[in-house]
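What you see is the complex with one protein chain gone and the rest in place.
Entry: chain A
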Amino acid sequence: MAGEGSCGKTVDAGARLARSGIWAEAWAQIDAPDGMVNIAYEGLDRHVLHGHGSELALIWLGKDGVRVEYSFADLAAQTSRFAGVLTDYGLKEGDSVFSLMGRIPELYITALGTLKAGLVFTPLFSAFGPEPIRTRMEIGNARVLVTTEALYKRKIEPLRASLPSLELVLITGNEAPEGCTALGPALAAASPDIAVANTTPETPALIHFTSGTTGKPKGAVHVHQAVVYHAYSGRKALDLTPGTIYWCTADPGWVTGTSYGIIAPLVNRATMIVVEAEFDLERWYETIQREKVEVWYTAPTAIRMMMRAGAKAAMPYDFSSLRFMASVGEPLNPEAVIWSEKVFGQPFHDNWWQTETGGIMIANRPGMTVKPGSMGKPLPGVEASIVDNEASNLREAGENEIGELALRPGWPSMMRSYIHEQARYDKCFADGWYLSGDLAMRDADGYFWFVGRADDLIKSSGHLIGPFEVESALIEHPAIAEAGVIGIPDETAGEVVKAYVTLNPDFAPSDTLERDIRGHARKKLGAAVAPREIIFRKSLPKTRSGKIMRRLLKARELGLPEGDISTLETDES
């Protein structure tokens, strides 16, 4: 792994030995028969082999009120059938399977069946517009896509011709449009007893896309031994134990919804609650009460929506089943921690990690004193620090000093590469540290506090949005000459996307044009990524090399000091 070579410089041998002991203990949480490490085997089949097949793996709550239970044996059989469909088609190790669907049972069967077959799984967020979908499928060389008929017709069919690598499109249900295969009959025809692919610890398993400040999204590659860290961190940071009723509200289209919405609970033999519908206050409170949810993992935007509804809306419900609550996606504000203590009788425990880290790195763990507003402390085995990488030599920052949050590589779920992007991967490491791109500080008690992004990436409702991807979609609008996109603070979403644009000759600013541009961006990108506001400018602030200075747009928007503007060539007007 890049950057690991110089680890010995500042870490003493004792600490390294302790860490290797921790990982040995984590490895003991999985079976790994004859050296095979397979996420689906560890999450499903081994529980069946050990006599737990009849225990509940998944309780699915559909939009229309349907409730369906799946035991570990049910999911083991269904995922074997799915793996059979893929291998019968002739797919081989390394081939890429994408999914585009909401939180329906087929999504979970696709994810685990793909892993069981030894292929690489990439989930796409079903609310993405066609553009983010096309880019990600192209970079990931998608050979297979599993989706619903409705999503296929709306988002895939129009761009299918531009996806030459895509051979097999499986449609959930019993019927499929032309050029596609119906998944229902294919599963029914496949054997439920296929052998699990003999994957090694380093066999690629998952690609999760994450945004970059410039250029295309990056596909972070994760391997099968990540399951060791999911088992370990699920236990340590979320208190997942066999039989725990656990609800992770995240969509598997984002890394949390896969690492902790599929893998960590299954490998820990917990029972996952999956709610198909989006946030709906009463449905959420009812779900906790009715299903007796014990561990709940959600996100600040949802928590702040509950706060908006007020403590009174929560009063009719019985939350006594809850024993641990955690939050991730963006920093949880202290008010939300204090509010949750009042309403649920316990605080939400904030934690921190990224697509690249594959699992929770820093957390307010069960039993720890929560400092409201802090992300907590590194999990045992994880070495985190605050570094100053601006000077010629990287140095570790002192207490309460702001710097970049950095981690020593070596935990099992670290990304192994960005697909086809070695240079961008290498840039993530310096002096034996993985550089997160997040600014933070560490207090005297060892708690970490998030400060902001070191780059221009936008965090909205827990989703990381790359301004470049938004700008690229905007300038495809005939009226737009240039676009600069920033995140502005928002009470509920953390940040929302705002765009500054200049117009081509023959176009003049108007409310109609503003709406037309927003509509265009939403169609291309989807609601979660598109800007909520468009501002017209005659020109945008640019460097001598012609790069739009987003940092300056943001400082002005927020009334902050403009900082170093020596590279500014043309100012905005």
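Just so it is clear, a residue touches a chain if its C-beta (ideal position, glycine included) is under 8 Å from a C-beta of that chain, and two chains touch if they have at least 3 such contacts; residues count from 1.
One rule holds in what follows: contacts and distances are computed from a predicted model.
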Looking at UniProt, which of "Putative tricarboxylic transport membrane protein", "Penicillin-binding protein", "Sugar ABC transporter permease" or "Acyl carrier protein" names the chain that isn't shown?
"Acyl carrier protein"
Just one of A:16, A:424 or A:532 touches the chain that is missing; which is it?
A:532
Contacting the left-out chain in the complete assembly, out of A:280, A:476 or A:569
A:280
In the whole complex, what residues of chain A lie against the chain that is missing from view?
63, 127, 277-283, 301-302, 305, 308-310, 313, 460-461, 490, 492-493, 496, 515-516, 518-520, 522-523, 526-528, 532
